[in-house]
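Heads up, one of the protein chains got dropped from this complex, but the rest are sitting where they should.
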Amino acid sequence: MEGVRTAGEGIHVLSFTSAAMSRSIRAGQFLNLRVEEACEPLLRRPFSAYRIEKSSIEIVFNVVGRGTAALRRKKQGDVLDVLGPLGKPFKTIDPGFDTGVLIGGGLGVAPLPLLTSALKQEGKPVVTFLGARSAAQLVTDHLENLHTATDDGSRGFRGNVVDLVSDFLSKHPVEHPKIFACGPMPMLRAVASFARASEITCEVSLEGPMGCGIGICQGCPVELAGPEKSYALMCKDGPAFDIRTIKI
Amino acid sequence: MEGVRTAGEGIHVLSFTSAAMSRSIRAGQFLNLRVEEACEPLLRRPFSAYRIEKSSIEIVFNVVGRGTAALRRKKQGDVLDVLGPLGKPFKTIDPGFDTGVLIGGGLGVAPLPLLTSALKQEGKPVVTFLGARSAAQLVTDHLENLHTATDDGSRGFRGNVVDLVSDFLSKHPVEHPKIFACGPMPMLRAVASFARASEITCEVSLEGPMGCGIGICQGCPVELAGPEKSYALMCKDGPAFDIRTIKI
Amino acid sequence: MALTSFRLAGLELKNRVLVASGTYGYGDDCLETADPGKLGGIITKSLSLKPRIGNPPVRIAETAGGMLNSIGLANIGVHRFLSEKLPFLRSVDTAVIANIAASTIEEYCEVLRILEGEDGIDGFEINVSCPNVREGGLIFGTDCAAVAEITRRLRALTKKPLLVKLTPNVTRIGEFARAVEAEGGDAVSVMNTLIGMAIDIKTRKPVLSTVTGGLSGPAIKPVALAKVYEAARAVRIPVIGIGGITNASDALEFLIAGATAVQVGTANFIDPAAGIKVAEGIARYCDENGIPDVADLVGSLDAGSGTSVLDSWL
Partner (left out) sequence: MALTSFRLAGLELKNRVLVASGTYGYGDDCLETADPGKLGGIITKSLSLKPRIGNPPVRIAETAGGMLNSIGLANIGVHRFLSEKLPFLRSVDTAVIANIAASTIEEYCEVLRILEGEDGIDGFEINVSCPNVREGGLIFGTDCAAVAEITRRLRALTKKPLLVKLTPNVTRIGEFARAVEAEGGDAVSVMNTLIGMAIDIKTRKPVLSTVTGGLSGPAIKPVALAKVYEAARAVRIPVIGIGGITNASDALEFLIAGATAVQVGTANFIDPAAGIKVAEGIARYCDENGIPDVADLVGSLDAGSGTSVLDSWL
């Protein structure tokens, strides 16, 4: 562990080093952290890989419960038990699009910096939209071409980020866009309807309870689109899904 | 919390402040500490009051399990949840003796400094015997007239502390002694046989699992002497007992 | 301020939080740290006809999120209870429910008769997790006919609220709740401890002197909640929820699942004011959520179309 620093109001960035992991992580994948050695909390906690700098790896989080409260108390020198990288990366290598439209709501910003780098490596331009309650909750580092929306209007567009995207794209159309979105479920639903209406390909990165993170507990079903009811696994088949493949 | 310092090999002293508690604690009483807010470990952990300096209170401990491991990690500024003082103090106000013979084995030293002060306030001289595996495990502060025994002979008498006491008292008899002993059960049994054989009044401070520390769970029975089987409660009627009243 | 008081079989309780039998002594050991008068009620340690010294040590063992106990119903007996403990309990402004344990049905009756006329005893809770000496030590509470008979016999002896405290160590607790209801019991307390065990691998001996013991604490909360849900759907009489309640949120789960009131047990060992805090927390939750009466929460679970394992399967 390298330490935990603050990156916004109630927002923390935890960094640790792992050479092997830093090389293998792809944008959109997550890490499954054991926060306590005791059985309280029992299960690991999943976090998106946020940043990689040489062998140093970062995650960004806010304190919502016991696990994240314990994470915040971690100190430099503590040993972290991390499983990962887990899940499938975002599909950035995709001839079907030219411009990445990145949308993050709140801490849904987490996977966007790595995604930005990945898209740039593919030579694809990026435009980023970030929404939060207020300016203090915006984590704007390592993003490109950033447009922000806040509920209280304290920075950027006043209102929700999906309205901002829709507004922006109608004024500044981009060539063959693909949306990559991460954030709370209501936002993802709004993004999905917007993408469907605008016929833009769209991947959303989902969140939900996970038991194992590796596909062995069947605890993280994501309902698939299609006439017959069936489920994919968020941890193994996701966490990002093309909105055409799932019920959202 | 003021902090945790080291007082010997694997031995830690934790100090915190509480004006009210510091005034009411009597030698031999214990404090019941909640080590974690989570339910792991669930129950409080009992520790003898070791030292009081104005409103600062100390306990001394070694790491034997989860609770004590968590205690060692406590930092200055942390808030401690402490119930106490609990239990009955040593009976120091007792016309039947003139000299306090204090015997501690290992961390059984814990209640002896406060006991030393209490006896001195009564104007009673004190002679103290401390045993440990080796010199590094002896916590010799705030004691008077100290004689030590170590298993490896690295300091003082080589052997067990009860042999030392027996040896010492046979050579230097004291006037109307009363033994106060605290330490592991085998040592307390040896102390009790010695005291019975030498017809010296003797109080032993016991240890064992406790559920509540205040007499409401009935979880800490101590078998009483007498023809009919019956139990006292370690937490409420003890932890120190006159050896004539219990089966030891 | 939400209404917290309610009637339990005619008895007015100031709130829905009681302290569980065996986890609060006789009420007189918790004074300095917390005012028992703020509780909905106090359930005494199980009282037997004769004093019981209880089991030899070790009587308790900590487990993950819980604890095992084998106290052996150590208690001062009903007679000393009346002379030494009841006077204090009378002075506390809360309901006092005497919990009764026995090893024959006659003994249950005898203890209840002794207590019945006493001023200051507001009701009875019958601990049926006791060995039936006539049946070779099988627990009364795992025998539905025995539970029915105990209820019938005791019902005939008292007009005060009669609660029967069920053991969870049965296949279908709903059947036991129905037996109590059918025989005129006023309420069922759900649940007593789960049977559990711990072994010291160093000595290869059981940690508890009695080999097995009763598991309590946060670890059992999910089981208790399911048992309360099952019992509450089986009967119309009140179900009192018990098992692992540590804070108001836990208690609210039980109320929502169908418990009319709750009891706080093991949590008292960690914080003798736990029950009071739970009661206060429930009131606060109601105020914050615009709920005028705690009664509105009872059984308010919105189970949607979900079918439970109790009916179907995982």
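Per-chain residue numbering starts at 1, and chain names A, B and C are given in the order in which the chains are listed.
We take it that contacts are C-beta pairs under 8 Å (C-beta built on N, C-alpha and C of every residue); 3 or more make two chains touch, one makes a residue touch a chain.
Given the structure is predicted, the values throughout are model-derived calculations rather than measurements.
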Shown chains that the omitted chain touches within the full complex: A, B, C
Among C:Thr44, C:Asn69 or C:Thr94, the residue in touch with the chain that has been omitted: C:Asn69
Listed residues C:Val96, C:Leu215 or C:Val264, member touching the removed chain: C:Leu215
Chain C residues that touch the omitted chain in the full complex: 55, 63-66, 68-73, 129-131, 137, 139, 142, 169-172, 193-199, 201, 203-206, 208-215, 217-223, 225-226, 229, 244, 249, 252-253, 256-257, 285, 297, 300-304, 306-314
Interface residues of chain B (partner: the chain not displayed): 39-40
Residues of chain A (touch criterion as defined above) contacting the omitted chain: 34, 39-44, 83, 208-223, 229-231, 236
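Keep in mind that, in the parts below, only the chains that are shown with their structure count from here on.
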Each chain counted as touching chain A and chain B at once: C
Per-chain Cα centre nearest the global Cα centre, belonging to chain: C
Centroid comparison with chain B (C-alpha atoms), farthest chain: A
Interchain centroid distance [CA atoms averaged], chain A/chain B, Å: 55
Chain A and chain C, separation of their C-alpha mean positions in angstrom: 47
Centre-of-Cα separation between chain C and chain B, whole angstrom: 37
Per-residue overlap in chain C, given as positions that touch at least 2 other chains: 64-65
For chain A, residues contacting two or more additional chains: 39-40
